[in-house]
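Every protein chain except one is present and positioned as in the full complex.
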Amino acid sequence: MPRQARSKVGILGIPFSKGQPKGGAEMGPEILRRAGLVSRIKRFDYQVVDHGDIEIESIPGDKPDGNVKNPRSVGRANKKISDKVASIVKSKELCLNLGGDHSIAIGSIHGHCRAEPGLVVVWVDAHADINTPLSSPSGNMHGMPLSLLVKELADRFSPVEGFDWCKPCIHVRDIVYIGLRDVDEGERWIIDQFGIPAYSMQEIDKMGIKEVMHHALKNLDPNGTRPIHLSFDVDGLDPTITPSTGTPVLGGLNIREGQYIMEELANTGRLSAIDIVEVNPLLGSEKDNMVTAETTISVIEKCFGSKRGGYYPASYVFPSL
Amino acid sequence: MPRQARSKVGILGIPFSKGQPKGGAEMGPEILRRAGLVSRIKRFDYQVVDHGDIEIESIPGDKPDGNVKNPRSVGRANKKISDKVASIVKSKELCLNLGGDHSIAIGSIHGHCRAEPGLVVVWVDAHADINTPLSSPSGNMHGMPLSLLVKELADRFSPVEGFDWCKPCIHVRDIVYIGLRDVDEGERWIIDQFGIPAYSMQEIDKMGIKEVMHHALKNLDPNGTRPIHLSFDVDGLDPTITPSTGTPVLGGLNIREGQYIMEELANTGRLSAIDIVEVNPLLGSEKDNMVTAETTISVIEKCFGSKRGGYYPASYVFPSL
Partner (left out) sequence: MPRQARSKVGILGIPFSKGQPKGGAEMGPEILRRAGLVSRIKRFDYQVVDHGDIEIESIPGDKPDGNVKNPRSVGRANKKISDKVASIVKSKELCLNLGGDHSIAIGSIHGHCRAEPGLVVVWVDAHADINTPLSSPSGNMHGMPLSLLVKELADRFSPVEGFDWCKPCIHVRDIVYIGLRDVDEGERWIIDQFGIPAYSMQEIDKMGIKEVMHHALKNLDPNGTRPIHLSFDVDGLDPTITPSTGTPVLGGLNIREGQYIMEELANTGRLSAIDIVEVNPLLGSEKDNMVTAETTISVIEKCFGSKRGGYYPASYVFPSL
């Protein structure tokens, strides 16, 4: 059974949805908890610490900063997230963040960096989420988290209100994308300009998920020693299996590819923080929400040692006469 | 961004359904237009010319010619289609035909041939549609278009009423099949007898879609110089994603394979005409129709430069400070 270096899991709920305009993403932690995520992880003999939900402050009159919507709300929440994630990772827990929209990755990766400055980021998503405040077509911060975190883009836009605490902490080449299929012009320009390894659905169809994972991990960290931050947007999966999400795009990862990605990440033993984001129960029927939660849990549990071929602990004794 | 040699797209609606017995296929152009097909193509900087819908004449008392049903109706409509497609292709437009049932490919390929005699045909379909009037089990002409077009079968059946204008214009080896899974005995005999490259779902499962496309294009045109006619029956895709169609067959292409096929065809830069056929909104629920149209458009737009990994025009300037 592959085990992560960290033998404790710290679960952090982040009921935040101001990084995009649709209500409901703040209910993600509740939905995933109610569907049994915590007990499913407990099956794998991790010591599980539930840190509850971060308290989100409402910031009235949060005017756009140029193109950027809700900048102070997103900034304030992410400062809190950064502090909390840094503390969880420093306690040697594998930090599992339940979003919330994808803007929470700003705080999550920032905090993770404070504890593990050498981390790499695996970004599973239909979208690249690396627009700058100037390139973003929408102004929604869930489409910008990576641009605020990478050093190479810092001189391309002015500081955003509410983010004075947030200094870029990773390089563009510390990121790998898996599952892209709706990428803006500016985002593609950044990917090409800086050579970010990006495995869109086209590459996955061409190479197969096994080769993609092999190359993705090799590209990101040839020596295989750096801690891994997995930022998992459920819209990376196909909308037939995660329908309850804000920006679904046809033709996504199927559940087995999702499981395979997680199995391979688990096999590295280097996972140290995970975000699960963009589950939005207000956008689906009750059945959609159940399907979305079931799919998400069945994929995420593969990060914690669940193996499709089965496993038994080293201490296992087969019951005989 | 791959661009076709042709920088204009000419859209032609063909509301014709007498090539098979079920009403509704004549509503295909309307459904696809209403779902936004035209504006989706416009996003890719083609100059789009909408030629409207061909007017279909009703031919009363159109008795079967032997086994063949509605021969004069199918013949008359296809003569018109041939004229119109020839004229569109001659104007250097990439001709996009919105069917209608698959019998419209008679006129569409015939007209395309008049403008581009060296064309090759990529036939994406669950069915081979190459029965002759004598081998056809049903007598429906949407299962026969290719037999009327290929020279090698001309001496195997008597001329069909209404088709005196239509001389065979392609060779059997100018065709490649992708997606077959419901093939009649006579059709398999023809495929074997004349060595038509045929990639059924079994070959796709065995080789993977990447190898299939590589071999299909190589087989059809080793030098890669001939214009391509894509005839795309939506029943080539799996019925879970294109349910609103007349002869669905389990186990079809998934949406990503559909997209991949189109991306590879677009990469050739040689697409000069495309048929989209067998969308039938009377055979599905409203939700089925929406899914069918969404799927079809998401696949077809890959012919026009939509890339899952994103793209930016050569003239793109990244917005910076």
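Annotations
Note that the chains take the letters A and B in the order they are written out, and that residue 1 is the start of every chain.
The definition used in the following text is that a residue touches a chain if its C-beta (ideal position, glycine included) is under 8 Å from a C-beta of that chain, and two chains touch if they have at least 3 such contacts.
What you are looking at is a predicted structure, and each value in this text was computed from that prediction instead of being measured.
Only one residue in the set A:58, A:223 or A:320 touches the chain that does not appear here, and it is A:320.
In the complete complex, the hidden chain is touched by one of B:16, B:157 or B:260, namely B:157. Among the residues A:154, A:207 or A:255, only A:255 touches the chain that is left out of the figure.
Note that of B:180, B:237 or B:297, the residue touching the chain absent from this view is B:180.
Seen across the whole complex, the unshown chain contacts chain A at 208-210, 255-257, 259-260, 263, 294-295, 298, 307-313, 316, 318-321. Residues touching the missing chain, restricted to chain B, are 128, 132, 134-135, 155-158, 180-191, 193, 198, 200-206, 208, 250-251 (touch as defined at the top).
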